[in-house]
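The next block holds one structure in the form of structure tokens; read it before the comments.
Excluded from the complex is one protein chain; the other protein chains are retained at their positions.
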């Protein structure tokens, strides 16, 4: 199946490229995978399956989001290679999934319009941010998604057709720490789980929550989706989600949030980005990836608390700032870590192979 | 009148340049026009007239603001050509107008001191921001004004001599959406207007509100002021203000805000900037300008809601971020849009003429 399924599936891309509609679908699916730097349509397909299984409205939102944002990029004449690699789809799919989660009621016409509008806007924001960030030679990660959705949700507070659901609940900050219950449990009114079950939930729901899916099954499907493209990335996804959970526990965060994977999803994406994608995997970059997972978890706590007055969630802002900090370390410690320029990124396995060849020759 | 009144009035500049005091006055007037990218002293004069007619204290604030900020730039030895083109005046006039609007009481010594201080500071901020933004080859737009005034107003919350008026009213965010009344009307306790009157008010007050003038008459004078320099810009000012209004209505925003032009002023400035000033006018850049107007209106809703806890207004931050996003698209879609480098900007008409010559030759 080499070249057809695993890695970046270049043979599949070549074959489907001949037919415009199929190429469009493949670009969208690669866009879904690119949320986790996996340029592979099978990865994206499995992720969408996980979303549709969890909640068809969620799956619908994500599908609309990725299709609209990819379409806008094509209409605007943005770089065809980038579109084909899914780089104008990953913000859109997250916009669709996020709005399907935070707007209410589901299957609503107005909500669907907002998904279309915000996903479309995210493609323009992505293009603008990519130009801003290009002077540093780094991509803007999922900033376009975060900015687009957070701005829409905050607008929703003050307008009649914002359709905000109950998950957006503004609250003035207080020193709530002493009253926080740290027992891992599914919801505020359930008893705590045994340790093993709770940890399993935290880690796998963490993997699923990146796509607003809240279930162990979703986490397993998404982990398989990652593994289709890269086994190394799948390993660091699990490790990164676990590190995020541990940081949440060390800080004494709300046990409900930890159990439901909220401390894991930013950390694991940051972890696999550093350990293998942006730096060639070595024991040093592996440790750096785990450190980045911990750093990102601290940012998750901070950004969530900062957005409290407006009742907004941290989305993947912690991932953006965490991974940005750690990719910029390439300049500070150039000899310890082998940087993979964004234009040359494929899979962690391929990066290792190339680095091996460079050493041999 | 070619060269004396319309376009950038180069003959007027040449004649007045011989006399330092007249050159200073002309630099200030061009500064007022530059808020809308109109490098023309007649434009600026008419805008100031509109402000003085609406409220002499407002006109006084704006006049002091532009004079102080321009003077500071001269004393600091900033680039003489830029000063002459009004590039160190447009932030200052907005600072003066904004503080005259948000501070109370009017004709107050302390308030006047703050206008002088903040306008002076805006020139330093402008120079610093211009240096920061120069690496991207774009100007910092009115960011210096926004930063300077918002920082002063937020300071005013906690100090005895802040002179904050009633327009600054902090309020904790709530999901206010369901209780928002979307009927277009002049104030909360008046009945709604008929559609045509309401739309007329929204569009023309929108044009006037960029300079904190809230009247149809003001909007008409300022539209004429724009048309003196560029008929294309005037057209897109009306269209952009209308688009802003429509976005506000589509979101279900407070009808009082829409009626009084608050959804229009950011959008129209962004619209004319994209459709003709920063990109040569084509049907494509015209559509892009209207899209930018809509995008900017969404940002207006978001930034206003974000600043709610401190009771601060969105000012022209939506314009800054909206137009920045769309000018950065020059890198993402270089062949669809013809970029006009900031140093070569004159008027949309002149850009069209130059582009035509380039095609012929």
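Note that the chains are named A and B in the order they appear, and that numbering of residues resets to 1 at the start of each chain.
By definition in this document, contacts are C-beta pairs under 8 Å (C-beta built on N, C-alpha and C of every residue); 3 or more make two chains touch, one makes a residue touch a chain.
These numbers were taken from a predicted model, which means no experiment stands behind them.
Here the missing chain is touched by one residue of B:99, B:127, B:323 or B:340, and it is B:127. Of the candidate positions A:44, A:289, A:304 or A:348, contact with the hidden chain is made by A:304.
Within the complete assembly, A:174 is the residue of A:174, A:194 or A:361 that touches the hidden chain.
In the full complex, chain A touches the hidden chain at residues 135-136, 172-178, 180, 182, 250-254, 291, 295, 298-299, 301-306, 308-309, 324-326, 328-333, 335-336. One chain is missing from the display, and on chain B it is touched by residues 76-79, 117, 121, 124-125, 127-132, 134-135, 150-152, 154-164, 168-170, 172, 309-311.
Here, only the chains that are shown with their structure count from here on.
Note: centroid distance chain A to chain B, computed from Cα atoms, is 37 Å.
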